[in-house]
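Only one protein chain is missing from this complex, and each of the others stays in its spot.
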Amino acid sequence: MEIFNFSKKESRLYMAFMHVTFISLLVGGLMGLLQTLVRSGKYTLPFNIDYYTILTTHGVILGLVLTTFFIVGFQFSLMGKTVGISDKQLMWGWISFWVMLVGTVLSAWMILTGEASVLYTFYTPLRAHPIFYIGLTLVIVGSWIAAFTNFRQLYVWKKAHKGDKSPLLAFMVVINMIMWFVATLGVAYSVIVLILPWSLGYVATVNVLLTRTLFWYFGHPLVYFWLLPAYMAWYAIIPKIIGGKLFSDSLARLAFILLLMFSIPVGFHHQLTEPGIDPTWKFIQVVLTFMVVIPSLMTAFSLFATFEITGRRKGYNSLFGWFKKLPWKDVRFLAPFVGMAAFIPGGAGGIINASHQVNSLVHNTIWITGHFHLTVATTVILTFFGIAYWLIPHLTGRRLTPRLNKLGIIQTFIWAIGMTIMSTSMHIQGLIGGPRRSAFSKYAGGDQVSTWISYQIWQAIGGTILFIGILLMFYIFIQLAFFAPRGYEEYPIAEEEVDAEKSPKILENWYLWIGITIALILFAYTIPMIDIIKHSPPGSIPFDWPIGRS
Amino acid sequence: MSKKISSTNQPKEETNLKGTLIMVMIVGIAILVMWFGAYGLFLSR
């Protein structure tokens, strides 16, 4: 396996993305803390700051900014390691970074000045300032530049390595970026063609259901865009960290292909309680949603099998001896492992959410918030932290010292405890009807509401613990970026077994997989989209005052 | 690098993955229990 060394200027690009990631973590995390405190009923925000301003900041900065910056930066580094990067590609990398950053700053400026308290879903006909939408568009366009640079990187490598299969991690990055590009086309169309002209007053009304449907066409693949980099680490990096080999190159590729095909035609499972969509088409997308569970089932097996094979090879031959002897004291393993464990209730909860009529049990309750704090804010983020522990020092030419490793382990425990408290109380409160996206309120009073508030106090306790975890993580990041001792930190990439089975050529038939992906999208969306447009009600005029804009 | 080389290692089908099977089955049962719990709650309302 060919491994490229990073040049100084290359490392600088990847680090630029990491800096934005961890600054976002600090800012977004602070907003999260404030939300849980407000919702406990025992704290009010100073300076007349509105709850929904911090809620919008939290969602946009963590859900869209942190994730996208980390993923684009991490994926650039994976491509740089496995297929290399040319000077020209590096320049495009910087262009993508700056376009995304300018977009972020523009949107953040609008949110913080109260001109865009529309949450990260920006449902019409609430109207934010046009600059907010322009900013979001730039973040997406920047990520497209990164995507096409990654495609080019693999293409150039393939031309120089005729007949070789592409490196597994490069293959995975390209899958994720294809999915991201196909998915973001929907939200880009919605923002640029439907919302932006309307927000500027050039068009009088907007089709609310159409913008929502285009948002969720993007919104579900968005969560897979977060998850796939975590899967990359689980499949192809963790085995190296625990001293093992890849379980199966071809099964890993197959899982990613299935994720590409089934991540997109499933957006209706976010719109199950929507009044304007035919229930039969909702159910069809529910079935497709259940298909996307399959690659995750495959992933669960691959991971345990990697652990077991590695352990048994080291001589731990009892039924669970291999499990006990995993490198629990290595934070590069421990943090992602806790993330994997969180994906068990996270994934099971996801199946419940997508179960058609059962969705009404949990739709828009704080159960959903609890759910994605397990999936993205534990599974994905702890895996990202697990990556950062070696990626940052590798990029800065420093070392993850035993002390920092220990702090990382403490950080992982803090996260696990804080999230268990916060997410569990959110799940329970949601099941008894407590709504999400809401500031503190006693509503009409009564027993039901006081029970909700008691869970909100638990959420404030969990949120406080989590914020301590964020401070610690930020400290570790600063240490690894600027102060840890100079040295060399390995960039772990797992290798195949020497006698590994040859991966079938068909796995790299891009035309086939992209073709099936598009066919599934057309199948799942064409007829309902025609219905939505044909049966559309009179459009909606914009509303500014409900979000406090004059 | 992906060439099949005959080797003395055991072929994959004989790899002992008993622990793995038990682990994933625990995951599967957790999914079933949570789903039926939620479905039961849905029906009771």
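To keep things simple, chains are lettered A and B as they appear, and every chain counts its residues starting from 1.
The definition used in the following text is that contacts are C-beta pairs under 8 Å (C-beta built on N, C-alpha and C of every residue); 3 or more make two chains touch, one makes a residue touch a chain.
To be clear about the criterion, contacts and distances are computed from a predicted model.
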**Asked** Considering the UniProt annotation of the chain absent from this complex, which name among "Iron complex transport system ATP-binding protein", "Tryptophan synthase beta chain", "TRAP transporter small permease protein" or "Cytochrome aa3 subunit 2" applies?
**Response** "Cytochrome aa3 subunit 2"
**Asked** Where the complex has a chain not shown, which of A:Val287, A:Ile410, A:Ile478 or A:Val498 is the residue touching it?
**Response** A:Val287
**Complete:** Of A:Gly163, A:Pro402, A:Gly446 or A:Pro485, the residue touching the omitted chain is A:Gly446
**Prompt:** Which listed residue, A:Leu169, A:Leu272, A:Met340 or A:Leu520, touches the chain dropped from view?
**Reply:** A:Leu272
**Absent chain, residues of subunit A that touch it** = 50-52, 55, 117, 119, 121, 123-126, 208-209, 212, 248, 250-251, 254, 271-279, 282-283, 286-287, 290, 293-294, 297-298, 300-301, 305, 351, 355-361, 363-365, 432-441, 443-444, 446-449, 501, 503-504, 531, 535-541, 543, 545-548
**Asked** Residue-wise, where is subunit B in contact with the chain that is not depicted?
**Response** 12-13, 15, 17-18, 20-21, 24-25, 28, 31-32, 35, 39, 42, 44-45
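Keep this in mind: only the chains that are shown with their structure count from here on.
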**Prompt:** Taking each chain's centre as the mean position of its Cα atoms, how many Å separate subunit A from subunit B?
**Reply:** 24
**Asked** Within the complex, which stretch of subunit A touches subunit B?
**Response** 1, 164-165, 249, 297, 300-301, 304-305, 307-309, 312, 319-320, 322-323, 344-345, 347-349, 351-352, 355, 357-358, 360-362, 431, 496-503
**Request:** Spell out the residues on subunit B that touch subunit A in their complex, using ranges where they run on.
**Result:** 1-7, 9, 12, 15-20, 22-24, 27, 30-31, 34-35, 38-39, 41-42, 45
